[in-house]
Structure formats: C-alpha cells, structure tokens
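Take a look at the following structure, please.
Every protein chain but one is kept in place in this view of the complex.
The block that comes next holds chain A.
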Amino acid sequence: MTVRFGYTILYVPDVRATIAFYEAAFGLTARFLHESNLYAEMETGATTLAFAGEEMAEMNGLAIRPLRAGDLAQAVEIALICDDPQSSWDRAVAAGASPLSPPTAKPWGQIVGYVRDLNGGMVELCSDMTAIA
C-alpha cells in the first residue's frame, strides 16, 4: 500500500473569486474549474492546491469552521516558494492581500513573509530552502 500527498483543498466562500485572487496576487494559474463553480485546481505541480465551495462541505456531510477575513487565522498556511519573496509579497499586497509580516531573513537563511488572502487564509511567501541547502 502506498500513500502520497496529492492535494491541499481550501473550502472557500467563492471559488471563482478565489481563483481570480490567487492569479492576481500570487501569479498562479488555474488548470481546472468545474462547471458548478464549486471546485477548482491551480497549476501547482505534483501537489495540487485546490479550492472547494463551502457548499461542498455540507454536501459531503462535513462541518468546517469557514474561512473569513474577520476571523482569527486558522491553524494552517499555504506556503508558496518564490524567486523573490519581497517582490511577490509586494505584488500580493498590491492585489489586495492583507499584510501580516513583510519578508524577513530567518536564522536558517530563508526569507519568509506572510499575508492573508481574500478569505482570511494565511499564505507564506518564502525563498527556496533547497537553494540554501
């Protein structure tokens, strides 16, 4: 039996608005949007970042604490590796992301900044640790 990490799925209030935001703020592109507008995948390589409408939680018999910009950030973050974390952070904030922490150098040599997305989800913009190693 093998198991591999395939998806991170964020339940969001508006899938199409979230795609538009992630494209404008982080330069990602969508690779799939279901005709229901309740599910989408971004082009993120082997591990997929996906968005599901909040309605999907109820449809699947799940219950979630929904993402909202006014709420305490949830105990999870999306980390995006950037060539230039400062430029990426500036672009995200210019596109409407809420600044949490500007990119700074960490003791282990990585540059790390944080923003919150349009739904209040926490996003880390960081340099590539493998380049340091």
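The criterion applied here is as follows: a contact is a pair of C-beta atoms (placed from the backbone, for glycine too) under 8 Å apart; a residue touches a chain by one contact, two chains touch by 3 or more; residues count from 1.
Quick note on the criterion: contacts and distances are computed from a predicted model.
Novice: The hidden chain: which UniProt name fits, "Tripartite tricarboxylate transporter substrate binding protein", "Fe-S oxidoreductase", "Transport permease protein" or "AraC family transcriptional regulator"?
Specialist: Options "Tripartite tricarboxylate transporter substrate binding protein", "Fe-S oxidoreductase", "Transport permease protein" or "AraC family transcriptional regulator" considered; the missing chain's recorded name is "AraC family transcriptional regulator".
Novice: Which residue, A:53, A:85 or A:113, contacts the hidden chain when the whole complex is considered?
Specialist: Touches the omitted chain: A:53.
Novice: Touching the hidden chain in the full complex, which residues of chain A are there? Just list them.
Specialist: Touching the missing chain: residues 11, 13, 36, 38, 53-59, 61-66, 68, 70-71.
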